[in-house]
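Of the protein chains in this complex, one is absent; all others appear in place.
All chains are identified by letter, namely A, B and C, in their written order; residue positions are counted from 1 within each chain.
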Amino acid sequence: MQVGLTHYLVVSTLLFSIGLYGVLTRRNAVAILMGIELMLNAVNINLVAFNRYIAPGAVGGQTFALVIITLAACEAAVGLALVMAAYRSLETIHVDEINVMKW
Amino acid sequence: MTARDWLEEIGKAILLTVVVFTYLAVVTAMLGVYLERKISGWIQARLGPKHVGPQGLLQTIADTVKLLQKEHITPRQADVLIFNAAPVLVAVAGLLDWVVIPFGRLGDRVLIVRDLNIGVLYFAAMASLTVVGILAGGWSSNNKYALLGGLRSASQMLSYEIPLAMGILWVAMVAGTLSTVGIVQAQSINRWFLFQAFPFGFLAALIFLAAATAEVNRVPFDLPEAESELVAGYFAEYTGMRFALFQLGEYAEAFAMAAMATIMFLGGWLEPSLPAWLWLGLAFVAVVVVVLLIASPHMDAVDVPPPAPGSTTESVLESAPAGGPAQSPDYRIPHYDCTLMVAIARSSKPDARGPMPGG
Amino acid sequence: MPEARCPGGELGAFIILSLVTLIPAVVVVTSGNIVRSALSLIPTFLGVTGLYILLHAEFVAGIQILIYAGAITVLILFVIMLTQGGSGVRIRQINEQVPLGAMAAVWLGFLILLVVFRTPWQIDATSVPQYNVSSVGTAFLTDYMLIFEVTSLVLLVSLIGAIIIARREE
Partner (left out) sequence: MSASDLWSIVPELWLAGLAIFLLLVDLLTARKSLVGVVAVMGLLLSIIPIGSLLTQGARTVIFGSYAVDGFAVFFKILTVIATALVVLAAIDWLPGRSQYEGEFYALLVFTALGLVLMAASTDIILLALSIEFVSLTSYVLAGYLKGDVKSNEAGVKYFLYGAAASAVMLFGFSILYGLTGSTNLYEIARRVANAPLPALYLSIALMLSGFGFKISMVPFHQWTPDVYEGAPTPVAAYLSVASKAAGFAALVRMLMVVVDPGRLNWILLIAVLSAVSMTLGNLLALPQRNIKRMLAYSSISHAGFLLIGVAAFRGDFGTPGLLIYLLGYMFTQLGAFFVAALIGQQLGTDDIPDYAGLSRRAPVSALLMAVFMLSLTGFPPTSVFIGKFYVLAGAIDNGLLWLAIVGVVNSVISLYYYAGVIRAMYVMPAASTVPLREPAALQVALGIAGLGTLLIGLYPQPIIDLARSAVLLLRI
């Protein structure tokens, strides 16, 4: 059996779901960020696989994946800085405890 | 990629791992450590290892055997899984650096594990993996000094990765390729990249060397390990073979950095007047000496206040000769000896500190 | 790419890499120990790297290790260690909406899988990709030039932002 596009898409979908589960169920801000990173990785697998199987003549998908990796790094830097700032004043990084404002 | 290719690939990988590992273990770790101690002893007007084997040549082997016999001590409340995995990760990352290092040429074949088309990028990536192992080791020890050392070390390595990549990037740009073999071949057409586009080649080499020194936590960038305050930093709690694995990883990476510098700036194996392996070896040793030795043991790390004598076992050990490093830095025990000694001392009974290597 | 003499090889590699990717990913989102879940990111990222290599995207693979495994994970570990101190303390890591989250994730995953299997993807089997690093570089400086330039601004902005936010107020 040859490895085809669908194989990669299945893996990426599973990874995406796992990441989404993490985002929805974690209460630690950093753990939520980890879930988001998993989701972004799933997106990248998608893009690179599509690039390989659908449009192998160009490198659009790989370019997109590289941009997303860059963005993930930026997001991690900014997000973790925000988490640190919140930790300094609230002394917690659990999102259910970061609730000064009421609904 | 077919099944046979895969099998070939896996077989090659196993074989080369064994070869590279043996090479690294014997040549770099053993000989390198011996050389480091001998030369730094020479610089500091000491004798260095002398007793085991002719001129103390077998001292490192004796130390290694001793380390291998030592008990594995796992601190209480340490995260056992991570504690055990961290040194392996560091060692593996250090060894994986060697995949893209060409050792020389045999006939038409370049002696290289794999000539990846992203060679130097791969190298930088593997170098960055070490950080994770160090952080994990520092954290899992459940010791605040180890944690601090791990954090310090990681922040330093993370920051110096960028200049490291800058140095690499300059070479890649001039050579027009990321492959290590390609870089060496590009130097056969032009000349050594060290002299290319003067003074930029020098500058790139300088940046690379400085960043590489910081990457492997050598003096003067040894703050993370600063024995005096952090009791050897992230591997404070490690004993025996695990400790040796950390050392191996660190040395493997340090030597890989030196090899990379040789390849990128000194023309790798290309030097018509000498046999390829000899030239590569000579250039390599020269860089090793620069990276590890000249800058290393007799220099004090920047910004480190003198330790309070007697505050811990380690600092007693360190400041033992002639009233401590503050008064007479010349007699400071070299970096490696001290950590090794500490490790041996810790894994032995308190009264049996073993032979004092290199002292 | 040579003709497949025994196509099982690639499949085997794919299966191994997928497992290396997915099993630690599950640990990432379920482990009660936050450091362990952060460290589990490493094998996940390495597995994804392997998949990229299978897909002939070596440059992306190199960047993946360098940025994800080398930088982002370390950053995450850093913040965890700065905010949680040492180890040992076990805190509840999950919130009350576990069943809900699981349902949402499974449902969305199922939906996407359904679409993936139902869709006749227009696979281009004619041309065999031989990407190399320079084709990515060329794309960045021609077709995607504006993107490349804007990326540099994004990096600058997040640098400034992260420093402003993370610095201690004097």
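Quick note on the criterion: contacts are C-beta pairs under 8 Å (C-beta built on N, C-alpha and C of every residue); 3 or more make two chains touch, one makes a residue touch a chain.
Treat the numbers as computed from the prediction; the structure is a model and nothing was measured.
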item	value
Visible chains that the absent chain touches, using the contact criterion stated earlier	A, C
Residue ranges of chain A at the interface with the undisplayed chain	16, 19-20, 23, 29, 32-33, 35-36, 39-40, 42-43, 46-47, 49-50, 54-55, 60-61, 63-64, 67-68, 71, 74-75, 78-79, 82-83, 85-86, 88-90, 95, 98-101, 103
Positions on chain C contacted by the hidden chain, ascending	111-112, 114-115, 118-122, 124, 142-147, 150-151, 153-154, 157-158, 160-162, 164-165, 169-170
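As a working rule, only the chains that are shown with their structure count from here on.
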item	value
Chain A-chain B separation of Cα centroids, rounded to whole Å	34
Inter-chain centre distance, chain A versus chain C - centres from mean C-alpha coordinates, in Å	7
Numbers and ranges of chain A residues touching at least 2 other chains	none
Set of chain B residues in contact with two or more other chains	none
Partner chain C, residues of chain B touching it in the complex	1-7, 77-79, 81-82, 85, 89, 116-118, 121-122, 124-126, 128-129, 131-132, 135-136, 139-140, 142, 144, 147, 150-151, 154-155, 158, 161, 177-178
Chain C residues touching chain B - in the complex, by the definition given at the top	1-10, 12-13, 33, 35-36, 39, 42, 54, 58-59, 61-63, 65-66, 69-71, 73-75, 77-78, 81-82, 86-88, 132-133
Contact set on chain C toward chain A in their complex	4, 7-8, 10-11, 14, 18, 21-22, 25-26, 28-29, 34, 37-38, 41, 44-45, 48, 51-52, 54-57, 59-60, 63-64, 67-68, 71-72, 75-76, 78-80, 82-83, 91-95, 97-98, 100-102, 104-106, 108-109, 112-113, 116-117, 121-124, 127-129, 131, 135-136, 139-140, 143-144, 147, 151, 154-155, 158-159, 161-163, 165-166, 168
